[in-house]
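Only one protein chain is missing from this complex, and each of the others stays in its spot.
Right after this comes subunit A.
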Amino acid sequence: MGTVHAKSLDPLPMHGRDLGVNPDDLVEPPEMEHEAKQEILENKDVVVQHVNIQGLGRTKEDLLGYEISDVFHAKNLIDVMKKAHVARQKLLRLGIFKEVEVLIDTSDGTDALPNGLDVTFEVTEIKRLTGSYNTMVGNNEGSMVLGLKLPNMLGRAEKLTFQFSYGTKETSYGLSFFKPQPGHFERNLTLNMYKVTGQFPWSSLKETDRGMSAEVNFPLGMTNHTLKWEGVWRELGCLARSASFAVREESGHSLKSALSVQCLWGVCFALQELAGYTGGDASFLKEDFELQLNRRLFWDSVLSASLWGGMLYPLGGQPSCIADRFYLGGPTSVRGFGMYSIGPQSEGDYLGGEAYWAGGLHLYTPLPFRPGKGGFGDLFRTHFFLNAGNLCNLNYGDGPRAHLQKLAECIRWSYGAGIVLRLGNIARLELNYCVPMGVQSGDRYTVFL
């Protein structure tokens, strides 16, 4: 903001006797002038003549034109400041600048208008290459994770990321390329290539996925859509010699080539995946949805309700693969039951199911008597919950009424209470006492979770 010099020094009148100068006399007129100028500036029409960006290195200017173009439409000074702030946020969310500073000044030069303004964005670009190195320990395995990021690779906010994880048991890596559409950052394209390994002790299964995917994100009105094609070479194997024969029968290689559509609409998330029509061995139609509602109640408590469901329909007469099926149970879905330990199983190995639903009702309240209020105590909450769910295989020959009936019988549910500790956005620790009900033969349950 330009400095406004409020004082103007008029020559002192020579009076005979009145030699003492009253400071109020001198100060008052300039103040009035200052106030008058303030008023004028607020209502005064201004024209933004130039918007400059300084500090660009490899970033291409045509990309930024879209983000800052709105500033030109400002009508008065307050508007200019607001629009400049919005443009600054837009420039920062591109992920290519470390810092953006805004400078608004009156315009000067040969074509300067009396009410013209120049807005300058002074930017500092992120370094061309950033790296990170972490070590992780967990699940009887230690690993070293190396990450490399090339932000703003070609000058239009593209990003190339490479991650490599070297562990005592497995190695995995991934390469990802992200490109937003210039002017519409929410519309973007991501290309991925990866190799990922996973171990699933609840099924005595280990899986190695090598694949590539291409996805396009775009907003459509209120919703955010993602279209994705994924091609994966899956290798399944038994985790231990004692794996059940049903899991042993699933060992081997398969190729999945699937198109999927994802919608995110506020509190609702839906996914549809169709595999088999673009090649590959796996052939199915998979649907999945999730709904979550939160409402703040009296006394700082929050009531949260959530509902999930999904169905897997194998096409082409082939049975479904264990890697495509749904799993249920554990501290994230139905508390009181072991991790993914609900539903069809064989000799202690859980095989997953082709249809499921789960719901939860949670009430979070501050700790009773509020110890440590205002500080550490605020991180803890008491937690009352009611979870329910079911996972089974449907007989697709029967009608929808039979399907609903099958999903409604043998419902597993649990209720209980506990304490939740939220550590920022990083982690969430829960300690609950659960009472599992509706336990079917073969499910694994616990009381303390």
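One rule holds for everything that comes next: a residue touches a chain if its C-beta (ideal position, glycine included) is under 8 Å from a C-beta of that chain, and two chains touch if they have at least 3 such contacts; residues count from 1.
Note that contacts and distances are computed from a predicted model.
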| said: According to UniProt, what is the chain that's been left out of this complex called? Choose from "Metaxin-2", "Serine palmitoyltransferase small subunit B", "Xanthine dehydrogenase/oxidase" or "TBC1 domain family member 7". | reply: "Metaxin-2"
| field | Candidate in contact with the missing chain, chosen from A:Gly155, A:Pro182 or A:Gly237 | value | A:Gly237
| field | Contacting the left-out chain in the complete assembly, out of A:Asp62, A:Glu99, A:Glu141 or A:Glu249 | value | A:Glu249
| message | Across the whole complex, list the residues on subunit A that are touched by the chain not included here. | response | 233, 237-238, 241, 245, 248-249, 251-255, 279-281, 347
